[in-house]
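Have a look at this one.
Heads up, one of the protein chains got dropped from this complex, but the rest are sitting where they should.
For reference, chains read A, B, C, D, E, F and G in written order, and residue numbers begin at 1 within each chain.
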Amino acid sequence: MQLAVYLSGEIHTQWRDEIIAGCAQHGLDIVFYSAVTDHDASDAAGDMLGEEEKSFWRDHKSAKVNAIRTKTLIERSDIAIVRFGNKYKQWNAAFDAGYCAALGKPYITLHDEDIIHPLKEVDASALAWATTTDQVIEILKYVGQNTL
Amino acid sequence: MQLAVYLSGEIHTQWRDEIIAGCAQHGLDIVFYSAVTDHDASDAAGDMLGEEEKSFWRDHKSAKVNAIRTKTLIERSDIAIVRFGNKYKQWNAAFDAGYCAALGKPYITLHDEDIIHPLKEVDASALAWATTTDQVIEILKYVGQNTL
Amino acid sequence: MQLAVYLSGEIHTQWRDEIIAGCAQHGLDIVFYSAVTDHDASDAAGDMLGEEEKSFWRDHKSAKVNAIRTKTLIERSDIAIVRFGNKYKQWNAAFDAGYCAALGKPYITLHDEDIIHPLKEVDASALAWATTTDQVIEILKYVGQNTL
Amino acid sequence: MQLAVYLSGEIHTQWRDEIIAGCAQHGLDIVFYSAVTDHDASDAAGDMLGEEEKSFWRDHKSAKVNAIRTKTLIERSDIAIVRFGNKYKQWNAAFDAGYCAALGKPYITLHDEDIIHPLKEVDASALAWATTTDQVIEILKYVGQNTL
Amino acid sequence: MQLAVYLSGEIHTQWRDEIIAGCAQHGLDIVFYSAVTDHDASDAAGDMLGEEEKSFWRDHKSAKVNAIRTKTLIERSDIAIVRFGNKYKQWNAAFDAGYCAALGKPYITLHDEDIIHPLKEVDASALAWATTTDQVIEILKYVGQNTL
Amino acid sequence: MQLAVYLSGEIHTQWRDEIIAGCAQHGLDIVFYSAVTDHDASDAAGDMLGEEEKSFWRDHKSAKVNAIRTKTLIERSDIAIVRFGNKYKQWNAAFDAGYCAALGKPYITLHDEDIIHPLKEVDASALAWATTTDQVIEILKYVGQNTL
Amino acid sequence: MQLAVYLSGEIHTQWRDEIIAGCAQHGLDIVFYSAVTDHDASDAAGDMLGEEEKSFWRDHKSAKVNAIRTKTLIERSDIAIVRFGNKYKQWNAAFDAGYCAALGKPYITLHDEDIIHPLKEVDASALAWATTTDQVIEILKYVGQNTL
Partner (left out) sequence: MQLAVYLSGEIHTQWRDEIIAGCAQHGLDIVFYSAVTDHDASDAAGDMLGEEEKSFWRDHKSAKVNAIRTKTLIERSDIAIVRFGNKYKQWNAAFDAGYCAALGKPYITLHDEDIIHPLKEVDASALAWATTTDQVIEILKYVGQNTL
């Protein structure tokens, strides 16, 4: 049974690669999607539409071009993994989680114990909270198994 | 024309009071809703359901009791105002914004210029970005006017 | 702020009366709805449509007449309380919970500790699990408060 | 014409195997899905996320990991078969039925005559009530036929 | 508890009046809606938009003006009563039933025994089949009762 | 571009065969679906579930087994063709049209001029009215063309 | 029976006033909504959010503040009247019509005969085409009548 999994959030560590590699090792049939994780490319996503003097509008145009991607990909996915690192604001990850919650799309959070408190609303709508990529891989293995 | 407006986000400044007072001064017919902003009360919202040793579960229970409120109130509202302060993580505010975006519910962000960049995805789906409560009041006055 | 609350499940104890009385004592502004709890009346709800020899069809007709009520009332409600006693099968209560889950309607379960295990799927989609009617009253008091 | 069929409920008899084998004998083009029916594996589905002292939380985590699977599978299915045995509580099966009812997804119940009465609300929304797996196979054969 | 009930179908007998009078006698709090039952007025509903030489277009325009009403009224109603007489084609009544079925809106059919067979698909999605207006009144009395 | 087309209504003439053959001659890439058109088989669709003394319940069970098929097939289709002959009541065809209308699924009616008036509500929501199968084939050829 | 009617489109003639006055003369119980029709006020709707050098962004901000109003008002309305004059582009009116069409909200177009051709797609989804405000008033009178 093929699953489509959206990987949302933190872009400064290798968590996406770990999950993809781990699932490949287990031979899981999963299509992974993600926002563009190349920070500069993502920030420049709207630059082809012309220069802006105000940073707000440059950001606005890039965020909207990125939204075409993420909206399409989240809706195609069965499950989202939403990763929060300890350092950054990552409001886009929390936004994706709220978006999934309203659509009734299952998501799993991935974050350390020391940010449990500020993430309690995000975790309250999640179907699992993991602290390691191995745990996420285990869940995906369990979910994707063909039991019949 | 009566509007229902949900006030989401930061709880350490007086922005809610300013908006409510300003709208009252203009005689606007608005019902305001909000999450519980008493920090301790909100954190203890699930305590009546029994003690927990792990902080995750205490937070989980409280966040879910709060979710009964916020889910009901957001769905009753015509518009949400989502406020981000400069200091805190406020992932619940970004979560609410994503939730509104998926429902197609209009929302306005309220934040300073120095956090434009990390909020660009949240602003991309907003129908307005304000930096002062006066601007929010002006928008609500404009939106709520009876033009016929 | 007025809430509409649907009371689903067990009909052999006084839990509905306790919740209604407790909320009244706190002066909460709540409209309560419920399936018909008079067992004989509920079983006979379809009898005006003619006699049936097979018990299946008598039950079928009564269950559908009751469904007109419950469907309408659940959709009008903001929150459902789903009560499971220890003795009976109460599949209709679990059915109501699944119905609420698919609609995204918040519900609270009310049951003793010794049936946690068979109710784990029902509890997994609930926003709270209570063991006493006092806890339910506390939650409704918290949820229904006007904080602004 | 390919059908996707979700098999929900009782795990202590061979009804799933009978239906799958019977449909195979008739050469029907059906993809079958099911919750994990290995009782211990299902109960332990959340254990990879860490130990819990309270049984409620262990169950809660496992039920939610299972919910990722069942939610995804029910939504992919054209039809659900919901099986109730005579002995167990099987509230998850009634929950699945209510979930299907709210989604407008057709389901068939499979149970003996002596539990007609407690299942009347679940049967009221079903599109068929069968007492044997042969009947279910006949229905699937009829439904899946290519008539043009 | 107030109900809104839509009365669809046959216009040549007094069934609407009987139901309304009967519910009034029982003091039921029901708002009744109906398509325009004055046959000539209904056929002429689009005539204010200009003459047509082809009867198809005259009918088309009138049917669409009527559709503005019926669509609005069905969506406002909690329950529809769909009446089929023995003589006429009444395809609009069957259309309304299909419309309600797709919306998940409960409806009750009202027709004699001798047209059971051609109405079997319409009855299959109904929540009750009545043969007399007294039965319909009894159902509405049962459904509208305040049990708490 | 492949289309899925549901053929609903009259079963006593060869209109389905004509449309299918005509589309094949034009090489159109269309998957056709239909209710079971073998009248006896359709009436007996629920007989495997046990005998009934009352004709209502026999019809009811068969109509519901058929509903599993038609509901699934209509939802898979891009377009429905709804055929009304001059003789029969065909309330199921009008029901299907209403069902499509509520889902926003495009449908085409196929009927003679002398039943325009009783079908005016059904035609009002249709995207085309055809009187011959050749016209339907032409529409499907036009709709299914790949223009880029 | 109260109706809510949204008046969309042309702002250079008195059509809104005529409809409102005509409905008042007939004593119809209608709440009318409209976009802000003061051209300068509408263009300046976002100016309180700060100046823009590029006209695109000034327009963008104002259009979004107006969208908060129009989105809320269209969703509250039962019916929209969409008016096209002969001179202007009025793409916002066609946009509103498409928005209503996708929501399944009934709308009536109001325009002269000489723009039938470019409006054919907009008229195809409308439930009526009127050329005078008197015709619109007649329709609203017919639709809003209480027939029981």
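Here is the rule we use: a contact is a pair of C-beta atoms (placed from the backbone, for glycine too) under 8 Å apart; a residue touches a chain by one contact, two chains touch by 3 or more.
These numbers come from a predicted model, not from an experiment.
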item	value
Which residue of A:Gly9, A:Gly46, A:Pro106 or A:Gly144 touches the chain not shown here	A:Gly46
Sites on chain A contacted by the missing partner chain, in the whole complex	7, 16, 20, 32-38, 45-46, 48-50, 61, 64-65, 67-69, 71-72
Touch residues of chain F, complete complex, unshown partner	1, 3, 78-79, 104, 106, 108, 127-131, 135, 138-139, 142-143, 145, 147-148
Chain G, residues in touch with the chain not shown (by the definition above)	55-56, 59-60, 62-64, 66-67, 84, 88-103, 113, 115-125, 129
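One rule holds for everything that comes next: only the chains that are shown with their structure count from here on.
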item	value
Rotation in the CA alignment of chain B with chain G, degrees, nearest 5	90
Interface residue identity across copies chain B, chain C - same or different by half	different
Averaged-CA centre spacing for the pair chain E and chain B, given as whole angstrom	43
Separation of mean Cα positions, chain E and chain D [Å, integer]	37
Per-residue overlap in chain B, given as positions that touch at least 2 other chains	64, 67, 129
